[in-house]
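With one protein chain held back, the other chains of the complex are shown just where they sit.
Let's look at chain A:
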Amino acid sequence: MFASASSVKVAALTVNTPSVNFNLKYEKEWADLEPVPQDDGPNPVVKIAYSEKFSDVYDYFRALLKNDERSDRAFALTAEAIELNAANYTVWHYRRVLLQALSKDLREEMRYITAIIEEQPKNYQVWHHRRMVVEWLNDPSEELEFIADILSQDAKNYHAWQHRQWVIQEYKLWDNELKFVENLLEDDVRNNSAWNQRHFVISHTTGFSDPAIVEREIQYCLSQIRKAPHNESAWNYLKGMLQDRGLSSPPGLLERVLELKETHCSPYLLAFLFDCYEDALENSNQKENVGEEERKDILRKALEICDLLANEKDTIRKEYWLFLGRSLENKSGSRGPSDKPPEPSDPASGQQEMS
């Protein structure tokens, strides 16, 4: 549905091909079967100019499917069909039916699917097939290493991470994952998939309630930020980890960030500061010891940052920062001293209609 649907013709992979240059219709082995041509109708649309081999293989595949044939030649043909189009989920489904019906060697199937994934790592069907085989074997022992190898070629492969999370959760293989993540972040501190995996591991093991864990993670983030100040992932992780409990909850965090502002400023730091101030305003509604003056001051600082981001530091998001500023002002019931005029609106008054 997404980028995997682009029209790149994939290089052929020769794995388990009984016939390469001959059409099946000339083979004795297939003489008993009448191939079934594709029924595109008299006036086809989106008609693909299949190669002769493609038509041939799929004409016979359709014949097998029609008869629900469960045989070795059917099994072998699925490999041919997959080689021609690894996204044909009907073929994969049929292959799985045959794997079970013919009691095929699942270890060999693991070797097969390993090779296919190496060639075509961005395909949904191949990963789902691997998952099925692992489940049938009830053996995840090769998975973490295999996925690590795929990730070494593309450290952000979404399917690979999905499979990895499934294996870890299903078979409780949490022990070494944080280390794995840290190694990846050493390689590339901007790898957002790795930051996500960090969050995944911690939330499913120690959790983020323990203040010692939170402090450790804050230190980790800040040290990565010092190394690469414009790394949005690190800032998002910091906020994401703290947002449920409140950004103002860890003591001294605001101060640490204000310190960083002098030497390691970025639009992300400023946005984080805004979030801290907004959080402080929201919490001050509950606290009685936060005076009106203090609230006004926090609001002023927050609105200043909105203006700075909208007009100078993050102008691509101007519309958003202006909205946030208006929204915060409106919620807090008062105007900041910067006195930004409201956004020019239509002369027509009244509610905007967005049925």
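Everything that follows uses one rule, which is that a residue touches a chain if its C-beta (ideal position, glycine included) is under 8 Å from a C-beta of that chain, and two chains touch if they have at least 3 such contacts; residues count from 1.
Everything that follows uses one rule, which is that contacts and distances are computed from a predicted model.
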{"item": "Options \"Dynein light chain roadblock\", \"Protein farnesyltransferase subunit beta\", \"V-type proton ATPase subunit\" or \"Myotubularin\": UniProt name of the undisplayed chain", "value": "\"Protein farnesyltransferase subunit beta\""}
{"item": "Omitted-chain contact residue, chosen from A:23, A:165 or A:283", "value": "A:165"}
{"item": "Absent-chain interface as seen on chain A, which is shown", "value": "1-3, 5-10, 36, 38-41, 43-51, 54, 58, 62, 65, 84-90, 93, 96, 124, 127-128, 131, 156, 158, 161-162, 165, 169, 190-193, 196, 199-200, 231-233, 236-237, 240-241, 243, 271, 314-320, 323, 326-327, 330, 343-346, 352-355"}
